[in-house]
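First the structure, which I've put down as structure tokens, then a few questions once you've had a look.
Only a single protein chain was left out; the remaining protein chains are all shown in position.
As written, the chains take the letters A, B and C, and residue 1 is the first residue of each chain.
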Amino acid sequence: MNTLATRLRDGALTHGFPLVLLVMVLIFGGLAPGFLGLANLRGMLHSMAPIVIIACGMAVVVMQGKLDISVGSIGFVAMAVASLLMTEQGWPVGLACGAALVIGMALGALNGFVVVVLRVNPLIATLGTMIAFRGLALQITDSRVIVLPESMRGFGNLTLGPLFADTVIALAVLLAVHLLHRNTGFGRTMTAIGNDEQVARRVGLPVGRTVFLSFVLSGFLAALGGVLSAAQVGSVTTFLGRGLEFTAVAIVVVGGISLFGGRGSILTGVALGALTFEIIRSGLNHVGANPYFYQLIGGLVIFIAMYAAALRLKRPTDGA
Amino acid sequence: MKTLLCSLSMAALLAASAAIADTQTIGLSWNSKTQPLESAWEDYMIAEAKRQGEAAGVTITWVINVADADPSRQASNIEDLITQGVDLIVARAEDAGAIGASIRAARAAGIPFITFDRASATVAPEAHVGGDSFDQAVTTGQAFADLLGAKGVQGQCIELQGALTDINAVNRSKGWAQVVDARPELTTIAQVPTEWNPELFRSGMANALRANPDANCAFIASDFAITAVQAALEEAGRWAPTGEPNHFWLATQDLLPGAVPLMEAGYIDVSTTYDAFKHAEELVRVAIALHKGEDPACGDDGCLAKGRVATPETIATIENLWSKTYK
Amino acid sequence: MSDTLRALADRHLRAILLLGAAVAVLLFLQANSPVFFQSRNLMNVLVQASMLAILALGMTVVMVAGGIDLSLPANMALSAILGSMAMIATDSVALGCLVMLASGAAIGAFNGFAVARLHMIPFVVTLAMMTMAGGFSVWLTGSVSVSAQPERFFDIFLSRPFGLPLAVLIAAAALIVVQAVMGLTRFGWQVYAVGTNPRAARISRVPVGRVLFLTYVISGLMAGLAAIVVTARLGSASANVGNDSVILDVVTACVIGGVSIYGGIGRPLGAVIGALMVVVLGNVFNLLGVSFFISLMVKGGIIIALVALDTRLRGA
Partner (left out) sequence: MQGIAKSFGAVRAVSDGRLVLAGGHVTALLGANGAGKSTLMNILGGVLMPDAGTILLNGQAMAFRAPGDAARAGIAFVQQELAVFPTLTVAENVFIGAFPTRFGQIDRPAMRAETARLLARLGARFSPDALAETLSTGDRQMIEIARAMRGAPRIMIFDEPTSSLSAREKGRLHEVVASLRDEGVAIVYITHFISEIFGVCDDVAIMRNGATVVQAPLAGLDQRAIITAMLGDIAAIERIVGPAPDTPPVLRVRGLRLGHRVENADFDLRKGEILGIWGLLGAGRTELVRAILGLDGRPGGTIELDSGAGLAPATSEALRAATAFVTEDRRGEGLLLPFSVADNIALPNLAALSGALGHVRRQALGDLAKAMIARLSIKVSGPGQPVGTLSGGNQQKVVFAKWLATKPLILILDEPTRGLDLSAKGDILRFTVDLAEAGVSVLMISSEPEELMRVSHRYLVLRERRTAGVLPGTAGKDDLIAALSGDPLIGGAAA
């Protein structure tokens, strides 16, 4: 077909999304001067931190063509236990948070077991654990609001230089996961599995172990995200982690990481995706738009991004 | 754990009730249990039922279920209560519209129905018991206006609304709006709906503060998530007790346990209590009245227990303030 | 030869398991909560199950073709709202119901188009649709429920012809129709073929794209039908009847009912039985005063256990 059109399309597909993002920023900035202010940027990076971390875990799993929609519930369980340890058992905050992370890994391992050993379709497996874990957490907290101790809440707004502590942590995690994916045998094996699980087995790669570990990692990051988000709000409520799984998937997908696995960059993907949704939320908030608008636009963005992804995936094949 | 205890005590009461003649089984349907407020209500109801029950010679037993914020599940739960043949149904509605169907169903089964705390927007029940959210917002607003006037502050307020599916949230917003219209000391410069979700309390407040740097006061539809507001204010460097230059004037509703120490420390300036104890007491009174076939003598909007205004000065002196003593 | 054995083992093992479970539960109930067996309660269970069953029927059709439709509850909520608005505006019950069905089918068609024509992943398409429909409903209603539908509407849909609530009859009718479509028609044959092996189906002249498209339209239609039932039952339409706990119940119902997530296997009747089981579970937990939270854990466990069994038996 005519090459100009194709080149335009490809260009739009490869660079289109950042452009759309830029346009959105400019529009919001124009409508609400405060939006482009440094304070707001800091604030956005602050609010993003937990979901960025959780999305990193999701990205690791998705990179292999799998899914983990139990992340929100894992974060909730981990933080529920931790908060009780802090408030009722009087554990030191640090220790309790450590416990939360361990719990996250344990629950992640459970997911990995179900997927790898019981060979249950990841979507269904994590759907099941998503429900079960949420029930568990509600049972543990008896669905009360648990107010976190001062030291923990203080951390929610702790700043290191110009940035908030959790922003820094999120960036560190993002970078670490990126390096793990790009520069380690584990990460490359992940990508290989995402490319073609059968071929990966034929070449003799440790498919089972890699998938299992990636679920453990995802669980760990989910718990970490839970800790940070609880610290921000200053209390553990039943809202903790609710709907996060879908947001995380959306971020990963919008970030151009293919659900078929193997494609996309975790660093740029997660950053871009998370930024997109935060910009929409904060932007709409600034221009005083009807807040219920947010979901609608969010869904639209996911859809557009996926359509672009579908085209991008089609391109190699229609050549022959 | 709690549910287990509850069912145990139920069994015990059942056993007891066999002896005494006049018994009443009340089915209680919570829309959700995500705040200490509900736990407090429940505990007070059971306690009051014992006290008033003995006084009136009625043995009251409870059947309780929770709907996890899903209206169709609440409908199912209430149907389950009906089939269990309770003598009276008390429900805190998740959805002011949807509860009507349950009231209709109960009526069809000849079971009286009390909407608790959240009134029905459609079918009218036998009685409604709750706090007077509108009055609550008005009294808070008036007190707040007086205070700011006295301090010579021109109030530029951010309003954090609740979930608009909750009739109380709507009434509180209305009450606040009425005061703002009437009093020159107050203006609302931003409205933030929160769905009662703490995360939205935080991010919404933080965003509003950034979008409106000149804001100096806030009306918060409920202080169950006060820590989230605190986080947002800390982020903006406006979290300071009254008297300090960067103090941010706060008027809240309910004065729940989490808020009490903050008011004592002078961070919250005005609040109107949401009296779990009074609500429970009133509910049980109405329940027994209905049981005996007497008229509970409620107002047009139902039997509403008004809240009491509290400030850092007065909070120490208010008697039996449940949120100070509870737990 | 192993395939038939597998198939048989599969069917029987599940049947035995479910039967055993059911009997155990019933005996337990007989002992602990005789209320359960009162006809009124049983009637209740049926009414509560009808909405879930209708949604599960839609999901079954999609899943048998190898897809999934996460947008079912959101679709139901939106259709209910649109329909109610139309009904209140025009005071015409018929029109209102028509709008509900139409909008349901339209949303389904959109999913179908994206999956069949644009070759997008069902999970993401319907996830996006879930968010969009949900957002649209709250935006439309400001998340205040739409009530005050004409009384006639309730008179009709809360009526009890032959002593059975209309909702139950509607669900039963839906079951019969879907079962017939899937079991007796050319289209049904093709759906199973596509779900079993799209490549082979294509070579055997099955219009794979059209079949996929239609499965989503059907599930959308079911969402519309469920919208009517749920609106009548709640006496109002609101965005939060479509909250995500519903989709979990729908998937659970299908999985319990033996509908395979891998496509090609599953009967509408199974899904409806699954829906009944889910509701009975909730009902029993209520009667026994067991916490709703524990029921969640049980539900999650059941899903995984059954799919694990499914995978093992099929060696998939």
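One rule holds for everything that comes next: contacts are C-beta pairs under 8 Å (C-beta built on N, C-alpha and C of every residue); 3 or more make two chains touch, one makes a residue touch a chain.
On a predicted model such as this, the values are computed, not experimentally measured, just so you know.
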{"item": "Chains still shown that are in contact with the chain withheld from the display", "value": "A, C"}
{"item": "Selected residue (touches chain absent from view) among A:170, A:192 or A:270", "value": "A:192"}
{"item": "Residue among C:97, C:193, C:234 or C:254 touching the omitted chain", "value": "C:193"}
{"item": "Among A:23, A:117 or A:179, residue touching the chain not depicted", "value": "A:179"}
{"item": "Hidden partner chain, residues of chain C it touches", "value": "1, 3-4, 7, 180, 184-190, 192-193, 196-197, 199-201, 203-206, 264-265"}
{"item": "On chain A, residues whose C-beta touches the chain left out of the figure", "value": "179, 183-185, 188-189, 191-192, 194-196, 199-200, 202-205, 262-263, 316-320"}
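Note that in this section only the chains that are shown with their structure count from here on.
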{"item": "Touch-based graph of the chains, sorted into line, ring, star, complete or other", "value": "complete"}
{"item": "Top chain pair, ranked by number of contacting C-beta pairs", "value": "A-C"}
{"item": "Chain centre separation in whole Å, for chain C relative to chain A (CA means)", "value": "29"}
{"item": "Geometric centre distance via CA averages, chain C-chain B, whole Å", "value": "36"}
{"item": "Multi-chain contact sites of chain C, meaning residues that touch two or more partners", "value": "142-143, 291-292"}
{"item": "Chain A, residues touching no fewer than two other chains", "value": "143"}
{"item": "In the complex with chain C, residue positions of chain B that touch it", "value": "3, 6-7, 10, 63-73, 75-77, 79-80, 82-85, 94-98, 100-101, 104, 121-123, 163-165, 170, 195"}
{"item": "In the complex with chain C, residue positions of chain A that touch it", "value": "67, 114, 118-121, 123-125, 127-136, 138-139, 143, 243, 246, 249-250, 253, 259-260, 290, 292-300, 302-303, 306-307, 310, 313-314"}
{"item": "Interface residues, chain A side, partner chain B - complex", "value": "32, 34-35, 37, 39-40, 43, 46-47, 142-145, 147-148, 153, 156-157, 229, 232-235, 237-239, 281-282, 285-286, 288, 291"}
